[in-house]
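Every protein chain of the complex appears in place save one, which is left out.
Order of writing sets the labels: A, B and C. Residues in every chain begin at 1.
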Amino acid sequence: MVTWIDIDAMAARIPDGTRLAVPADYSGVAMAATRALIARGARGLRLVTVPTSGMQADLLVGAGAVAEIETAGVTLGEHGLAPRFSAAAKAGRVDIRDATCPAIHAGLQAAEKGVPFMPLRGLIGSDLLAVRSDWHIIGNPFAGGALETGDDPIVLLPAIRPDVALFHARWADRSGNVWIGRRRELATMAHAAATTLVTVEERYDGDLLADETMAAGTLPALYVGAVAVAERGAWPLALPGAYAADDGEIARYAAAARTEPGFADYLAGTPRRAA
Amino acid sequence: MVTWIDIDAMAARIPDGTRLAVPADYSGVAMAATRALIARGARGLRLVTVPTSGMQADLLVGAGAVAEIETAGVTLGEHGLAPRFSAAAKAGRVDIRDATCPAIHAGLQAAEKGVPFMPLRGLIGSDLLAVRSDWHIIGNPFAGGALETGDDPIVLLPAIRPDVALFHARWADRSGNVWIGRRRELATMAHAAATTLVTVEERYDGDLLADETMAAGTLPALYVGAVAVAERGAWPLALPGAYAADDGEIARYAAAARTEPGFADYLAGTPRRAA
Amino acid sequence: MNRFAPTELLIAALARQVRGLGHVAVGNASPIPGAAALLARALSGDAMVVSILGSQRHNPYTDGGRELFDCAGQGRLDAFFLGGGEIDGQANVNLVAVGERQAPQARFPGSFGSAYLYFVVPKVILFREEHSRRVLVPRVAFVSAPGCSAKGIHRTGGPAALVTGRCVFAFDRARGRFRLDSIHPGHDRAEIEAETGFEFDCLPEPAATEPPSDAELALIRGRVAGELAETYPRFAARTWNRAA
Partner (left out) sequence: MNRFAPTELLIAALARQVRGLGHVAVGNASPIPGAAALLARALSGDAMVVSILGSQRHNPYTDGGRELFDCAGQGRLDAFFLGGGEIDGQANVNLVAVGERQAPQARFPGSFGSAYLYFVVPKVILFREEHSRRVLVPRVAFVSAPGCSAKGIHRTGGPAALVTGRCVFAFDRARGRFRLDSIHPGHDRAEIEAETGFEFDCLPEPAATEPPSDAELALIRGRVAGELAETYPRFAARTWNRAA
């Protein structure tokens, strides 16, 4: 049975060193929980962005919470480069495991299926292969070549098995079923992760699996470890379908985070919850 | 743009020899279109059941429309063995490519991802490998063994790329977006197939993608070649959420199809459309 | 003493096999295992997650037909019930055919998920009501799924027990053999030996299979029968005169 907790208790369920999967800005980012994680002084997180991130990763990196980040991209979008991520990269303070979007999706699908790897086309000739010694090339056995040196080389990517997946959604019902709509990468993340923590705008009154229309967009509770209510929990990012991004706040962040003292001031001066 | 046609025109879009993917009985089986296919005298179909089938496969096999069937199981469920399938198997009249449910799902996912194969655990030691010369075993490269003879053997399954996926659903909208609810194997089938033909109970008044609740259970029109209205188009099977199976009719079929003449009488005496 | 039908004894015996587990799934054409899982869920105070293939109401999955198998691959599925056209003493299961491959004497439906689930579900409960030498054979004609695997083969699950219309066998994975654990009321060891085509071990004093308790019987005939009728209307009607 799913436990309903508060966001500080949720942050406590993400111990230092957790391999933590988080979604892209368009999918429902648990920003309130992220602030709680920073407030508890999290360290050594191994972030996996699914497949990219923005202000969430930048905040965590800036706060010194991240040891490693596997990502296809970190950017503030219309607000430019992610300043703390870029600074940490230049200083070599974070181990960046550069990937590409479909490689992250495929790695999670491998974990979802319980297989050790997943093949992916493309990639060959990219310098990503030089920095990802955990990616293997084999000859496609279905093209008739030898595996070791065969024709038709293809890359195998290792399964990505996060310890925790963390995201924000609109609703969860009493039992812990979570409505994710068509943001199905959240389901893949949850299937791939050992457990999933979810913040929601509000508790859904009813059983999300009882109504076939809602069920089609529901992540079943069997993947969910705990749920916390966090109203406007994606703020200042958008929760698509519910509210838009707070553009002024992100601009304020982008400007402040250009420098380390500016970032520290921003952290100190930002409310943990949306206004 | 998706074309709206009638079920006879739909049957004409499934030429002899088509590699045709069809769903299991719980997913929405296009039975009216199947009767149209038999009426047009289809031959040489290469069926792929996703992952199993029942009366649909038995009818097509009995009518002589099937050259090959890749399946994890054909059964009439509570009504017993599939009589025409069993008879054809014993007579060696159909090439049965025995599989297992997750292998069919994985093969379709390989086609969906545009990769030539997908790994799957299990299988090793099953006689399925003896009859499926198209399945390969390699050593898991992530376990450090040699590929050809390595430790930790794992099976690679070739992509399954149907020419056509055919199923029955409750609604399609004007543009050809189809509501499949949580029957997501229908989406995988459609992604994997070159094109998808769908019969629906009725046309949906509105845009299925405009409403996020409906969109979560919608297959986008970009995969759909044509749609036909077929009221009670799954009859005598169920359309989950809309109507139950016509148990008496399936029992009538199961009894009649025990013999070849009985099957012929059944075919001759059955209305193409549900009463 | 309460009175119960043989089917109800089987339901209770199968339910006992999955007692205390978190997540139990039931596959195709399995009304008795389906009822057992629903009974186990009811007895767990609904703490157990149960999925009945073909059911809309008793099916927590929303990712299509593959989710059951993906769950199993993730290690999230604790138990699964599996039948067999033939089952042998090494717990090999045949769901495909008997005889020549091109022209078999008997053709069964097919392997369903067995060739995968047998490897990755910790506790697979074999169930076949017919207990005869036709079904329980010395060696299956076709191995849909092997009971045991060599070292070095990825295997996190396998057979745990075999329940038939006459008895309950436990499977000893290390020895690769069945052991007669309990005999259903009205049957005896000599009859089981006569009707079983493979060799098996035996407890010195195999117990009598525990009959369903009054509470279990009430659940079976009430809530479980009602829940099962959605997916198995004919079975429920036949067994309890129950409509969907």
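As a convention for this text, a contact is a pair of C-beta atoms (placed from the backbone, for glycine too) under 8 Å apart; a residue touches a chain by one contact, two chains touch by 3 or more.
Because the structure is predicted, anything quoted here is derived from the model rather than measured.
Chemist: Please identify which of the visible chains the hidden chain touches across the whole complex.
Modeler: A, B
Chemist: Considering the complete complex, identify which of A:Thr75, A:Ser175, A:Thr199 or A:Thr218 is in touch with the unshown chain.
Modeler: A:Thr75
Chemist: Among A:Ser86, A:Thr213 or A:Thr270, exactly one should touch the missing chain; which is it?
Modeler: Candidates A:Ser86, A:Thr213 or A:Thr270; residue touching the omitted chain: A:Ser86.
Chemist: In the full complex, which of A:Arg35, A:His105 or A:His136 touches the chain missing from this view?
Modeler: A:His105
Chemist: Just the residue numbers, please: which parts of chain A touch the chain that's not shown?
Modeler: Residues of chain A in contact with the hidden chain: 24-27, 50-52, 71-75, 77-78, 81-82, 85-86, 89-92, 98-103, 105-106, 109, 120-128, 131, 151-154, 182-188, 240-241, 244, 247.
Chemist: Over the whole complex, note the residues of chain B touching the chain we left out.
Modeler: Residues 1, 111-115, 187, 191-192, 209, 212, 215-223 of chain B touch the chain that is not shown.
Please note the rule applied: only the chains that are shown with their structure count from here on.
Chemist: Of all the chains, which has the CA centre nearest the overall CA centre?
Modeler: B
Chemist: For chain A versus chain C, what separation do you get between their C-alpha means, in angstrom?
Modeler: About 40 Å separates the centre of chain A from that of chain C.
Chemist: Measure off the straight-line distance from the CA centroid of chain B to the CA centroid of chain C, and report it in whole Å.
Modeler: The answer is 27 Å.
Chemist: Please compute the C-alpha centroid of chain A, do the same for chain B, then give the distance between them in whole Å.
Modeler: 35
Chemist: Got the chain A residues that touch at least 2 other chains?
Modeler: Expected reply: 113-115, 212, 215-218.
Chemist: Among the residues of chain C, which ones contact at least 2 other chains?
Modeler: 56, 61-63, 66, 69, 73, 120
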